[in-house]
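Only one protein chain is missing; all other protein chains are in place.
What follows is chain A.
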């Protein structure tokens, strides 16, 4: 190993994460050495080669860096400041300290209503969609004939979204002539008024959400099909029954996907807005504000009365709540998520 190579290696280990650098070094030694030309041309040009690689790398990721700074970081920092003001876009932006935050917690009852509605929705939909998607994937993975057709059918609702689907569900949930209450009547059940009854508005949206459960199913199915068949065969020979095989082979191997699903659907759950906005006369929040979700309340403050300062404060509280829950998720995840190739 000559001088130039040593220096290059040093440069790599100091810049990159040390462990990753070691790993990548190993890979490099197996393949063709990208710095092969350094041996011929000496110290100076070897560094310029490395530099050229670095510059190219930064050019590749530059669009994302610009986008991140301009469209995410910058606006978020601005809104952090705006949350301490009475900003209304057009006329004023005076510093008012923590007024927005104290108003939220103390004098805006709709804040608590909207937070409760959102939590209710998240608490029901996250476990139900996750469990439903796993169950569906397991059923589809049993080698029944027509699996591809079933997969298509169950996934279909996941691609159908937007206003058209909300209109369809308003029709399906119609108390007297809708499909759902008609079907319930076959079993002698007198269906509720769904979107017109404050007790039943949120369950109605949860049912609608469950219709799209096939979206997550595809992810699990992809992962289940990657489980080696030999594992099951040897377990069966050892006398493991179906439950044991699921509990000790299948489940550990799909925990990373379950974890990914829970983290993303929790964040997604807090985003609920469009359904409520479209299905309740332009964001009124439904009967007795039962569909006034956090984002809908925030939207009304920001774009109906243009109280941007208050809306920004609400956005930051939402960010804080979601971050705390995600960190808890990541911490808990370490205890139950099984990664192939050890625990590190």
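Please note the rule applied: a contact is a pair of C-beta atoms (placed from the backbone, for glycine too) under 8 Å apart; a residue touches a chain by one contact, two chains touch by 3 or more; residues count from 1.
Basically, contacts and distances are computed from a predicted model.
Visitor: Can you pick, from "Carbohydrate ABC transporter permease", "Acyl carrier protein", "ATP-binding cassette subfamily B protein" or "Glutamyl-tRNA(Gln) amidotransferase subunit A", the UniProt protein name of the chain not displayed?
Guide: "Carbohydrate ABC transporter permease"
Visitor: Given the contact definition stated above, which residue among A:102, A:161 or A:234 touches the chain not shown here?
Guide: Result: among the candidates, A:161 touches the missing chain.
Visitor: Of A:82, A:104 or A:195, which one is in contact with the hidden chain?
Guide: Hidden-chain contact among the options goes to A:82.
Visitor: Using the touch definition up top, pick the residue from A:97, A:188, A:226 or A:239 that touches the left-out chain.
Guide: Touches the omitted chain: A:226.
Visitor: Could you pull out which residues of chain A are in touch with the chain that's been left out?
Guide: Touching the chain left out of view, chain A contributes residues 12, 15-17, 20, 24, 27, 31-32, 34, 36, 52-61, 63-68, 70-72, 74-76, 78-79, 82, 87, 89, 136, 139-140, 142-145, 150-157, 159-165, 167-169, 171-172, 176-179, 182, 185, 211, 214, 218-223, 226, 256-257, 259-260, 263-264, 267, 270-271, 273-274, 277-278, 295, 298, 302-303, 308, 311-312, 315-316, 318-319, 322-323, 326, 339-341.
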